[in-house]
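A single protein chain has been omitted from the complex, and every remaining protein chain is retained in its original position.
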Amino acid sequence: MEKRNRIRTSRGDRVFEICNFIFMILLMIVTLYPFINILAVSLNDAQDSIKGGIYLFPRALTLDNYQYVFKEATIFHATLISILRTVIGTVVTVLGSAMVAYTISRQDYVLRKFITIAFILTMYFNGGLIPNYLLMRDMNLVGSFWVYILPGLIGVFNLIIIRSFIENLPESILESGKIDGAGDFKTFISIVLPLTMPVLATVALFSGVYQWNSWFDVFLYNSSKINLSTLQYELQKILQNSTATAGTSSMDGMINGANGSQQGAVTPLSIRATMTIVASVPIIMVYPFLQKYFVKGMMVGGVKG
Amino acid sequence: MKTLKMLRLSLAMLLLSSLATACSGNNANNAGAETNSKPDSTNSANAGTEEVKMDKVTYTIFNGVAGSKDGNTNETTIGKMLEDQTGTNFKLEFLVGDLNTKIGTMIAANEYPDVLIPDAAIEEVLNAGAFIPLDDLIEKYGPNIKRVYGDDLDQMRSADGKLYFLPMSAQVGDFVPDPEPTAAFWVQRRVLEEAGYPKIKTLDQYMELIENYAAKHKDEGLTGMVSLTHDWRFFATANPPMHLLGYPNDGNVMVDPATLEATTYSGSDGAKQWLQALNTLNSKGMFDKASFVDNYDQYIAKLTSHKVLGFFDYRWQVQTALNVLKDAARKDPSLDGYNYFPLPVTFDESIADAYVDGPGGLVTNRGVGITVSAKNPERIIQYFDNMLKEENQILITWGIKGETYEVNEEGRYYRTQEQINKIDEAFNEKFGFKYYSWNWPSYGNNSTLSDGNARGVGYQPEVFQMSLTDKDKEILGKYDAQTYTQMFAKPIDRPWYPAWGFVKEQNSPELMWETNKDELTKKYYPKLVLSSPDKFDSIWSDFQKEWGKLDTAGYEKWTTEQVKKKVDMGK
């Protein structure tokens, strides 16, 4: 990296760099806008947001929407479960996928082809909702934390990506382990794992985001277990609640005397914006920490070692 | 099935042992021990004891309608009082995702909550045999259930003659009409004011009123009409022909009260007349073209933008927008002209409108049932019965005297301004109005208590009058009315109403017809409205060609049969 900075820059290079810079700025505007917009709506008075026309800044600044979301005590416990499933699920899937990926990257492994195809095919079919549900029930996973972890133990996509990486590693490095007389497992642990950090970081990000965002499995298997509920599911509940409130507000108005001011009442529009921020900011923060694995070439460490 | 299950089980064991590293052994043991018998832990407190009435017990309810946050009824004021009376508490769970998915898994696994409100999935639940018959229980423990529902229960019986679920509500006492119409053609009040509060009865008059105002205010960027079309809410654009012809919302059909014949209207001359009116409006640049691509939020935003002069819709769909406008006008009366006023518009002055809901029939395809999982179901029936006592019906609507309502010297119930201000969303949740406002066996909204007060707070004329602003009263006064409803024709009794509530079998020709009809109208109506007026007729004949392919006669025949059946049962 440092070396490349010294490289002389030609005229063409300068033009390219300026164009590239402008392009990146445009890209950032286009991709940042929705977030700014959502943030603005989430910080705007719900009843005011109904009128539309909020783009970059809140028009009637308030924290009511966040207060509404966080007033539920359940949300903190649910966040804990979300973190737990994200951490455990990610660690398990990264290690498991890497392990299998290593075995099927070994050209000499007799089960290589069988295992590879067996895994790949599963990407393209699904037995359906009810058979899956019955399986989870028969395995006693319904109402258990492990229903978040076990069904997604290995992501085939992740598996294949890791395998491609291992296959890309220079033969000589893998060989060096063998010459040391290390066993397959030791090679995996002490050579393959460290050398594939960039792809493991990628896979960790993919599965972490997947785990963090999941709510359908909570809905399906654990909806009546409040102590296993996750942040995303609690947010879904709050959203549903606000939708129902908006839908029956006429009815409520009727029942409660028609005159009650709607001031401050939440709307699905505002709650959706608020929950987008609440749910996504924590997981977005993960990425910058993983980035260091992408910038540093693994080869740097590899050659030194 | 059994062998399959054994196979799955043994494989499960195999897996669990092979993954001993990944998952604790503790868990694996549970898998073997508990799979066959699944005792419901929620009411195990009650398991051993027999019929000690005040024993504390908690039942689970799954509510197939998203309504509120999950929780226990005894955490609310009302729920606590009801628990003190019966010893029974309910743990409520509300639907979050897709109803059919959730109910499907319950049925496939044969595991149910104690009480189930399956909403639209009720046929599946009944077919699965998930509900227990209630006849004997009601006979023994349900004097109030019998009093409130009376003969209605006969309409709810299944083919085997037994009763498996209770309808949500029944009309008790005199019928109190809603002070506001269910649906209407709405217009901004400033339009009426400028025109001198004319009587608007027909679609032509309505269009003229809007056009005249727009013509006078050319530079203000006004829109004559918008229409809601987004996704399943498309009916707001498709239903007006029915209403313009003087029928209430029976879904896809209009039912002749004399002959009880059901006829569809989506491809009829009535629809043509309605769409042509919109087409004309569009050709004059006064219809909002974006109506056909806007989503619901955009539509509501337009209604609150002050720029839209009129629209047709059901009140519950636009209530949020109306509330925003009302609130603004209350703070700043100069904004009152942007409020919308409902008008009883039909095609012709000779047609009586039907925008106000009358006393209809019983809704027989929605209800609450007790499942085979419930232990001591009599406790649940007793709770329902207790709820139907008049004092408890007052409790769940009016609340507690001196706290949430008052009684004057004539015995009329009312709320003070202070009480009205106090009752907001948070109060509703905490007090329990929210949990108990919907989906429990109860008196219908239009019911009257035995002392003559309205059962629903908003239906009590005094309460409604209090909710009106001076401006509201002034405008109503111009039309010699005290309530909006008085602007409209008196509802007539339609014992089959609403016809959209008839149960349709899964995958039936009726459902197929409805899906096809939706697709066809969603595709052709925008073309018809947005085309240039000279092309209208040719597009209409294209539409008619496609329309002719549907088995509309079969659908009408089926619906007519259902109407007649319902009317017979109600007799």
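The letters A and B name the chains in turn, as written, and every chain counts its residues from 1.
Basically, a residue touches a chain if its C-beta (ideal position, glycine included) is under 8 Å from a C-beta of that chain, and two chains touch if they have at least 3 such contacts.
In this section, contacts and distances are computed from a predicted model.
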item: Undepicted complex member, UniProt protein name, chosen from "Aldotetraouronic acid ABC transporter membrane protein 1", "C-type cytochrome", "GntR family transcriptional regulator" or "Electron transfer flavoprotein subunit beta"; value: "Aldotetraouronic acid ABC transporter membrane protein 1"
item: Sole contact to the chain not displayed, among B:Asn100, B:Thr202, B:Thr263 or B:Asn386; value: B:Asn100
item: Touch criterion as defined above, residue of A:Val94, A:Leu150, A:Ile191 or A:Val218 at the omitted chain; value: A:Leu150
item: Sole residue of A:Val69, A:Val94, A:Val142 or A:Ile161 that reaches the chain not shown, by the stated touch rule; value: A:Ile161
item: Residue in contact with the excluded chain [from B:Val293, B:Ala352 or B:Ala426]; value: B:Val293
item: Sole contact to the chain not displayed, among A:Leu43, A:Val218, A:Ile238 or A:Ala273; value: A:Ala273
item: Touching residues on chain B - with respect to the absent chain; value: 1, 4, 8, 11-12, 14-15, 18-19, 100, 104, 107-108, 121, 124, 127-130, 229-230, 234, 285, 289-290, 292-295, 297-298, 506-507, 511-512, 515, 519, 521-523, 525-527, 530
item: Positions on chain A contacted by the hidden chain, ascending; value: 1, 3-5, 7, 10, 12-13, 16-17, 20, 23-24, 27-28, 30-32, 34-35, 37-38, 52, 96, 99-100, 102-104, 106-111, 113, 115-132, 135, 139, 150-151, 153-154, 157, 160-161, 164-165, 167-169, 175, 178, 181, 183-185, 187-188, 198-199, 201-202, 205, 209, 272-273, 276, 279-280, 283-284, 287-288, 291, 293-300
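Note that only the chains that are shown with their structure count from here on.
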item: Whole-Å gap separating chain A and chain B, where each centre is the average of the chain's CA atoms; value: 37
item: Of all residues in chain B, those that touch chain A in their complex; value: 5, 8-9, 12, 15-16, 22-23, 27, 30-31, 34-35, 60, 62, 65-70, 93-97, 101-102, 104-105, 108-109, 111, 113, 178, 297-298, 300-302, 304-305, 315-316, 319-321, 323-324, 327, 330, 397, 415, 417, 419-421, 423-425, 428, 433-434, 437-438, 445, 456-459, 463-464, 466-467
item: Complex interface listing, chain A residues touching chain B; value: 47, 50-53, 72, 92, 96, 129-130, 133-135, 137-140, 142, 144, 146, 149-150, 153, 216, 219-220, 223-224, 226, 233, 236-238, 240-241, 243-267, 269
